[in-house]
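A protein chain is absent from this complex, but the other protein chains hold their places.
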Amino acid sequence: MKNFDIKLLEGLEKSKYIVGAAVALLVISLPFFGASQYLLRVATNIGIYAILALSLNLITGYAGQVSLGHAAFMAIGAYAFIVFTTKYPIGFFPAMGVGILFSALAGLILGAPTLRLSGAYFVIATTGFSELVKVIALNWKSVTNGATGIRNIIRPTVFGIELTNANGGQYWFMLFWLAVSIYICYAIKYSKFGRALFAIRDDDLAAKMAGINTSLTKVTAFVFSAALAGVAGVLYATMTRYVEPNTFTMDISTIILCIVIFGGMGSMVGMLISTFLLIAFPEALRALAMYRFIIYGLILIIMVRFRQQGLISGVSKLPYKLPKGVYIDRG
Amino acid sequence: MFLQQIINGISIGLIYALVSVGYSLIFGVLRMMNMAYASILTVGAHFCLSLVQAKFGFFPAIIVALVLTGLVSVFFDVSMLAPLRKKTGSDSVTVLITAIGFNYILLNLCLVIWGSERKPFQNVFDFGSLQVGSVIFDSSQIVIMATALVILAALTWVIYGSKIGLGMRAVQQNTKAANLAGVNTKVVITFSFFISGITACIAGFLIASYYQLIYPTMGVALGGKAFAAAVLGGIGVLHGSVIGGLIVGILECVAVYFFGGGVRDAVAYIILILVLLLVPSGLFGKSENTKV
Amino acid sequence: MKKALSLVLALAIALSLVACTSTGTTTTTTSEDQTTATTEQATETQNLDPIVLGCSGPLTGNNAQFGENALNGIMVAIEEINADGGLLGGRMLEVRSYDDKGTGEEGASVAELLISDEDVCAVPSAAYGSSVGLVEAPLFQEAGLVAISNSASHPDFSATGDCIYRNNLTEAGELQYAYQMPQVVGAKKLGIVSMMSEFGESFTAGFEALQEQYGDKVGFEIACVSWFTDGTVDFAPNIAELINAGCDTIIFFAEYNNFASFAIQYRKLDPNAQFIGLMTCYTPDLVNLGGDSVEGVYLYSCLNPNSTNPEVQKFVAAYKAKYDGAEPDFVAANAYDSVKIIAAAIEQAGSADREAIREAIKTAHVVCTAGDLSFDANGDAVKSVVMFKIENGQFIEVEGAFKLWDEFVASLS
Partner (left out) sequence: MLNVTNLNTFYGNIHAIKDINLEVKQGEIVTIVGSNGAGKTTTLMSICGVLRKARGSKIEFLGEDITDLSPCEIVKRGISVSPEGREIFPGLSVSDNLKLGAFTRTNAAEISDSYERVYALFPRLKEREKQNAGTLSGGEQQMLAIGRAIMSKPKLLLLDEPSMGLAPNLVKMIFKLIKEINGQGVTIMLVEQNASMALKIANRGYILETGRVKFCDSAEVLRTNNEVKKAYLGGK
């Protein structure tokens, strides 16, 4: 009997991989199933948000800081990428690299001074930063083209084929980057650096006592997170092919936060499922699109109150803990 | 022209001040950033709109709107925040996320119920304008300044002069001791949310009738700037909020004078970030109150 | 309990997903009126497929009014055509309309939705304005789906390709009228107030370029250019700038809703200045919002509801009857015309295929509210405008105000 149990467990363990592989195969071959252009676009969009959610998860789920300014890093990545493709003909991929680099740099610049702020103050600082980036994009006309925005952003060309939405290229391009992001997040999670992050999330002071350079660790996480957001920004720009200051709004940041909280901070599979549900649902139910943010709002409130560990606690073995901040009630 | 911009700055600043005291009021009692305040303000203004249109008298309509908005604010606390306070392990970020969630719900309910377009709102205090030298005072500006000052004075009295205000301050200082001293903390918190709702409704009404315009996103930009003002003045400190509001308003108009209209919206957020980095407790805040 | 709650939440979303992805892209928001219009004729045309048109526009957000009016214009046209027995021997028209919220992201999404919906044969109303329109245009072009914008004015819009048409004034065309306005109303010192948007920036630049060229011949100078950002309600700093510059006439480059608040605040400080608005200000909502403050405002529109043109009379009457006496604006009229010209193209091609419409529309023409409407080689319609002044809350035509551009230039020297 006991043996049987173990076998069953092993079977389950194996079937997990089989299911995973099957899902991956299905996802990769989506364009072959005659998925319409629209469906591919929605799928690409889901992928981009998944990257963003993984990115925010790095600082919220792992390091315990909540940021509401992630759209700003997207914007910086996208704008830097676009400016380099239009002003300096260095090609798509180097320009993408530049975009990511700029995002990472912005993460460093914002992260170094603000990460010592805790809890709510950090949220506010990131919100302010996000608004500021928008205003700069609007006013720095020589670079960003102001409110007019930038159109016809170049798309990547691989082996002489331009990757468009119609030929599924954009979708696969996104999948590639999603895979890279997942890999990076896994690598971080199981590295010494990742353990340091978890330690900080659980108890900042204790982590410090254990000899972890907490501020350096947090800033590094923030830089990684910003860089991933930059990747998403570039993907977004190549997909929509039009960027203006109002493209990257607070709404995007809120949706990302919503995904992370819905999916359960720290859980990567949860993140992917939650992205799928939250991004696909307003597309599927266009008639309910008006109520979209009402539902997002409810999700935030309900999850925080009843299910802080996220949607699928079975998968996430790491119950998340919100960071300690300004206390509310001593009673 | 510079002087005119300063005057404009003062009147815009007082509007910010009116909104930012709302943030301070709740922060003062609960140490909580009430991110839903801006949309409570919007809801309040829309209540005024609908009730005035219902034509059962202007003043009764406004009073009903005030009470309703107060109740919305109380509902927020009782249904969403109070359970969080009871729950162990909840902290400022949990509360903040809840507030952000409620903010989105209210804002989008407004959109669904009242529609997204801008609607006209009656101006109740337009008596022409007054020119002093090269500076023109608009009567609505003067009325809004006066009303703002009266409301701020009233709030100051409530908090520093009345018994329930004493209770509010006690709850802020030490909830447990207040409880033991016989202060009914639930009542105090509910009362705080109620008057913060009323303040929001008054602010919403004043702003809507000042601009003769009402729409669901009216609170979004305003809320952000007023919040920056509150942080600048030291959130939780009433007079700090007022002065913070004035500084943000004046700097905004001065920035337009020097750099043109495009930079205007940046001013408040630059201030916000600088304050958070340099003096997190704000100009008048006590650092013991704000554990950053 | 907690688990149950979140499970229910997740399940609800998942279910709704399954329910709707299976039907894919056919979640449509067809209007009720239109369904009844179709069923009336259903008895005789039961076995004929409807002809489906697509529509993308802001139904929520700041410009919701324009999206709604465009849809209204389409509905009026469809009803009229269906009442006459439909197209291609009795096929009824139908519209699938989606809300693009006035944002590029949603606009692109809606465009792909329309493209992927194989029933949709043409799009008589693409997004409101150029900035969203320009995001959608390349997508429609790539898919070979004919799309007409009733409001985009950016030169690049119709240049996207042979599927993209503009049933509106081009920016250059509109500038020719806008530039005449200060001259007509006798401005001396003109103040420009412009929104920091795609339209505002390029229109201001175009206006300034004209001033550069003709500034010494016209009777006005540009005394001040004042900018504001989208979402601004407080214009005090702008007004201080304008008054300080001594402007006697203000021209406003943005939509009616911004203009109304600007006018209210400006009038309090200076009741005498003249105001000039653009076509996007020509809507009864301007008067609703602005009240007395917009009294005496000059503006223009390519729809003149008082015109003796019987097509216009028919449209305005039908529109008012359908929408409780509401006045149509230029977007509604343009959208109405766009349906008409697509209908003409379908009849001409004898087919409602995308490809057939794409070919036929190049040569199609139709008599409608804009007179004899057809598209030139660029894909632009030729439009003329009429000037109005607001008196007692009514738009009163100012007759003979505008000259043809060449005549205007000639009259200057």
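Letters A, B and C mark the chains in the order given here, with residues in each chain numbered from 1 onward.
To be clear about the criterion, contacts are C-beta pairs under 8 Å (C-beta built on N, C-alpha and C of every residue); 3 or more make two chains touch, one makes a residue touch a chain.
Just so it is clear, the structure is predicted and the values come from calculations on it, not from any experiment.
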item: Chains shown that the absent chain touches, full complex; value: B
item: Touch with the omitted chain, as defined above, among B:C110, B:V158, B:V183 or B:V256; value: B:V183
item: Hidden-chain contact residue, picked from the options B:G9, B:G22 or B:G167; value: B:G167
item: Footprint left on subunit B by the chain that the document does not show; value: 163, 166-167, 169-170, 172-174, 176-184, 286, 288-289
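By definition in this document, only the chains that are shown with their structure count from here on.
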item: Inter-chain pair with the most contacting C-beta pairs; value: A-B
item: Between subunit B and subunit A, distance of the C-alpha-averaged centres to the nearest whole Å; value: 33
item: Of all residues in subunit C, the ones touching two or more other chains; value: 60, 196, 229
item: Sites on subunit A at which at least two other chains make contact; value: 138, 290, 298-299
item: Sites on subunit A touched by subunit B in the complex; value: 66, 68, 113-114, 117-121, 123-125, 127-129, 131-132, 135-136, 138-139, 254, 257, 261, 290-294, 296-301, 304-305, 308, 321-331
item: Subunit B residues within the subunit A interface of the complex; value: 30-33, 80, 83-85, 87, 89-98, 100-105, 107-109, 111-112, 174-176, 179, 185, 224, 227-228, 231, 262-263, 265-266, 269-270, 272-273, 276-277, 280, 290-292
item: Residue ranges of subunit C in contact with subunit B within the complex; value: 60-62, 64-65, 196, 226-229, 231-234, 236-238, 240-241, 243-244, 257, 260-261, 264-265, 268-269, 285, 288-291
